[in-house]
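Report on the structure given below.
A single protein chain has been omitted; all remaining protein chains appear in their positions.
Chain IDs A and B follow the sequence of writing; residue 1 opens each chain.
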Amino acid sequence: MDSSTLVSVSDGWVRTTTLTDTATLDPLHDEPTPPRFRRRGRITMWVSGAWLLFIVFSAVGASFLPYVNHSCDQFENEDLCTTHVETNPLLAERPPSWALFSETSRPVVGDAPERFGLFGTDTNGYDLFSRTMFGARNSLLIGALSISFGILIGGMLGLVAGYMGKRVDKIIDTIMNILLAFPALLLAIFIVGFFDSSTTTEAESRSIVPIVIALVILSIPPIARLVRANTIVFAQREFVLAARSLGAKNSRIIMREILPNVMPAMVTFAITGMAILIVAEGALAYLGLSVTAPTPTWGAMIFGGQTKLETAWWISIMPSIILFVTVLAINLLGDALSEKFRIREAIG
Amino acid sequence: MKYFLRKLGQLVIVVFAVTFTVSLALGAIPYAEERIIAAKGSGAINEEEKNKLLDSLNLREPTLVQYGYFVGDLVTLDWGVTLNGNQPISSSISDGLKISLRLMIYGQLVALLLAIPAAVFAAYRSGGLFDRFSTTFSFGFISTPNYVLATVLGLLLTVRWKLFPAISTDVGFFEAPWDHFTNFFLPTIVLALPLAGTYMRLLRSDLINTLQSDFITTARAKGVSTPRILFGHALRPSLFSLVTAAAVNVGALVGGSVVVETAFNLNGLGRRTVLGIFASEFRLVQITVVVLALVYVMTNFLVDILYGFLDPRVRVGRLG
Partner (left out) sequence: MSTLQTAFRRRTGTLLRVEDLVTHFVTAGGVVRAVDGVTFSLDHGKRLGVVGESGCGKTILARSIMGLLPHRNVIRQGSVLFEGTELTTMSLKDRQKIWGAEMAMIFQDPMTSLNPVMKIGKQLAEPLRIHLGSSRENARAIVLKLLEDVGIPEPEKRFDQYAHELSGGMRQRIMIAMALACGPSVLFADEPTTALDVTVQAQILDLIEDQCREREMALVLVTHDLGVVAGHTDQIIVMYAGKIIEVAPTASLFSKMKMPYTEALFQSIPKLEDPSHTRLTAIGGRPPNLILPPEGCRFSPRCPYATDKCRTIEPELQAAEPDHLYACHHPVGSDRWSEVQVSLGRRPGGH
């Protein structure tokens, strides 16, 4: 834009540091403060990464992990064995063992414990900790599947729209506008409800397929827009123009030249997008429209405990906490990544 | 002007597509007729009434004719009555709209009132204590699904401390101001906090960028006081993302606060539609979706015009 800035960036290497440090520079702040630099960012990134690893690990290996049957080894009396699927009326609605301030509203029979496990038990006597970890499986699976398909379809539309421009761009843009004009959640409900009714008139058990389809459709427009905007930028760059003038095929240019450059933005968006979709699945569940037995999603678990808030708060609250922490971790990671990419773009 | 016409053209296309899809969707629903009859209470109506009902829905007509009737009914406001209870659909929608609009406006206002001052102060001392504190909090808010927030606040404020009614009722402000407040407080907060988090982050980062610009230095060199620089010079050019987001939410929240409406038992438009889907009130659902789409499309259209007010450069030649 102005020559002096450019010049200083290229030959005054000091300016380059200034560029990346803009966050710590505030032009109005007027009291001298001691120098300070951020290291905090990296720690949050590690912590959230570790948490996500833990959740993913639990989700994948839920069946092999010790907590599945821990309660069966823990007590000699086999009646007190509770898992994530075996109903156990003896242990219904037990508060977490650390929640000394809470009592169960159900009678305690024999030597059955008053409090139970890390997360307590739900109305069926399922161990909530095991169940939450199994819930991770469905929640993450739904989130990951939906965002993958969303990126695939939305990304393709965005690439084509941004690269081809003109009429194609207009048509795709209009389709996206139409999709956006439908109220998101209602659209999802309609889709889920629609698939429901095509098998049975009464919704009994639901697979994750309709939910994934609904979420994919929701995620397409924003992804397409983001990718389109990024594509337009790169489609004007010299290397693309050069490839074009050499007579490379459009499909090749898109896949070889543009896609790799749009990738960082897409990956960053995919991460935050996954968080959004996990939350959206929860919203569907909250409205009674998600996967049912045998393994739940987090949303379904939170929904399941709604009516018990007064007597057994942990049924809703414990999965809520896990959901919150996971979404937070994903968001923090996405934020850190986007910052990283932006900086690299600014320098390189 | 050309820009204006182009946007208007798009608006028309979108409205057409939405109404058409909605009209078609009815035909695509499996067992639609049976469900409608069932919803009406199959035993309760005789053959004649049944035929009349189905005739009024034009289900057996060809697609295009169906669409024609649907649009005709929409335009002439001949919306019919609900299957159960025979409430006019128009009054059901306007009742729902009243509640949803109220929620949306309260939520947006609270969100903006929290976000704007926080963002300005955070950007003014970016990297400072308040900035880090508020950024952390806004991140927390953004990461809290509203059903989780509703659950937690519900547990603490209604179940434990009994400060607010667990089930909100739609009490008018002028009839009983205090009850109005207690009934709408929790839904508003649940709606507003995540929004505030998003708004705050958007505005903060735009403000930080603006504060680095040369014209801010010019203003400082003129001796403009700090608050005046922040609010008089820096705020307006930084409002783009915020206005866009807030505007999209105007449309999105009217139908999209289903979760909050469900959590607090408010019969807003979103909740009525969800219940409508479950109860096979297809006509109600169809019309609501069209109304919501119209609200959404219209707000977006208005925002595009509002941009011109925010940045005079847009009025002349638009970039995007």
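Here is the rule we use: a residue touches a chain if its C-beta (ideal position, glycine included) is under 8 Å from a C-beta of that chain, and two chains touch if they have at least 3 such contacts.
All of these numbers come straight from a predicted model, not from anything done at the bench.
J.: Among B:A219, B:V243 or B:L275, choose the residue that contacts the chain missing from this document, as touch is defined above.
T.: Residue touching the absent chain, from the options given: B:A219.
J.: In the whole complex, what residues of chain B lie against the chain that is missing from view?
T.: Residues in contact with the chain left out: 127, 213-215, 217-226, 233, 236-237, 310-313, 316.
By definition in this document, only the chains that are shown with their structure count from here on.
J.: Taking each chain's centre as its mean C-alpha position, how far apart are chain A and chain B in Å?
T.: Roughly 23 Å separates the two chain centres.
J.: Spell out the residues on chain A that touch chain B in their complex, using ranges where they run on.
T.: That would be residues 22-30, 36, 38, 40, 174, 177-178, 180-186, 189-190, 193-194, 197-198, 201, 275, 279, 282-283, 286-287, 299, 302-303, 306, 309-310, 313, 316-317, 320, 323-324, 327-328, 331-332, 335 of chain A.
J.: What part of chain B is in contact with chain A in the complex they form?
T.: Where chain B meets chain A, its residues are 10, 13-14, 17-18, 21, 25, 28-31, 35, 123-128, 132, 139-140, 142-148, 151-152, 154-155, 159, 208, 211-212, 216-217, 220, 226, 229-230, 252, 254-256, 258-259, 262-263, 270, 273-274, 277-278, 285, 288-289, 292-293, 296-297.
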